[in-house]
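A protein chain is absent from this complex, but the other protein chains hold their places.
And then chain A:
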Amino acid sequence: MLRFIFTRLSHMLIALFVITVIVFSLSHLTGSPIDALLPDDATQQQIDSLTEHLGLDRPYYVQYLTFLQNAAVGDFGDSTKWKGNTAAGVVLERLPATLKLGGLAVLISVAVAIPLGVLSAIWRGSIFDRMAGIIALLGQSFPAFWLGIILMWIFAVTLGWFPTSGYGGLSYMILPAIAMAWFQIAALTRLTRSAMLEVLDTEYVKLARVKGVSERAVIWKHAFRNAAIVPVTYFGVLAGSLLTGSVVVETVFAWPGTGLLAIDAIRGRDFPVVQSVVMFFAVFYLLANFLVDVLYAVVDPRIRFS
C-alpha cells in the first residue's frame, strides 16, 4: 500500500513538472509583459531597463528555473492589477469562497446522483428510472450559465426565495451550487446506473442472493462496493471540473471566488495572478486524482495488491 502511494505521488510530481512547463510557455506565448506594463510611448531605454530588471533578457531555461524555484515556495510574483499584493496572496484570499461553493456542489452531486443511479438500476425500466433519465438528460443539455440565469430568474427574482447573487451564507450558495451540480448529477447518475446494472448481473451477486443475503445487503454491500469504482473515478473529474466550472458560475452569480478572479485577472492582463490561479487549479486537480487513486485501492483489493 505504501509503495502504491509512493508510485502515485511520483506520477503526480511528473505531471506537476509538465504543468509548470506549459504554464511558463503559455505565458510567454501571449507576448511580452513589457507591453502591458509600460505606456505605449515608452522610450527604448525604459523598455531595456525594465526587461533587464524583470530578467526577460536572460535565456529561457534560466527564466524557467527561476520561475520553478519561486513557484516551489508559492511565489508567483506581485499582482499587477491588485497593487501591493502577491499573486499567490490574491488567489489564496479568494480560494475559500470557491472551495465552499465547490464543496457544496460536490456534496449535492454525490448525495443526489448516487442514490438516484443505484435506485434506477434496481428499478430499471420503471417510472422512477425514466424520471431519473429525464433529469440526467436535462442536466446534460443545460449549459451551467444558462441554468444559473434561469434559476436566478425563477427562485430569486420571481419567487424571492434566495438572493440573486453576491457573497454570503448558505442562502447565497444554493442556487450557484445547483447550477454547478446539475450537469455533474446527470453524468454521475448515468455512470452509477450503468455500473450497478453491470454488477447486479454478475455471478457473485447471484451467489450472494443464493446464500441468503438480504436484498438490501446484496445491493449496498455486495453490488455497490464493486460498482463504486466508476463513480469514484468520476470523482476526480468532478472535483476538477467544479473548480474550472466555477469560472462560469461565479461570474453569473458574482461569487467572489477564484473563478471570478481568473476572469478579472485575464481581463486586466495580470499574468502573475493568472499563472497562480492555473497552478492552484492544477494542484487541486492532481490532489483530487491522487485521492481517487487511493480510494481505488481502498475499494478494490486487486489494485491494492498488484
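Here, a residue touches a chain if its C-beta (ideal position, glycine included) is under 8 Å from a C-beta of that chain, and two chains touch if they have at least 3 such contacts; residues count from 1.
Here is the rule we go by: contacts and distances are computed from a predicted model.
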Chain left out of the displayed complex - its UniProt protein name, from "Cytochrome C oxidase subunit III", "Ferredoxin-NADP reductase", "Dipeptide/oligopeptide/nickel ABC transporter ATP-binding protein" or "histidine kinase" | "Dipeptide/oligopeptide/nickel ABC transporter ATP-binding protein"
Quick one: which of A:Thr20, A:Ser120, A:Asn226 or A:Thr258 touches the chain that's been left out?
-> A:Asn226
Touching residue (missing chain; options A:Asn85, A:Gln140 or A:Thr202) = A:Thr202
Name, in rising order, the residues on chain A that touch the hidden chain in the full complex.
-> 124-125, 202-204, 206-215, 222, 225-226, 299-302, 305
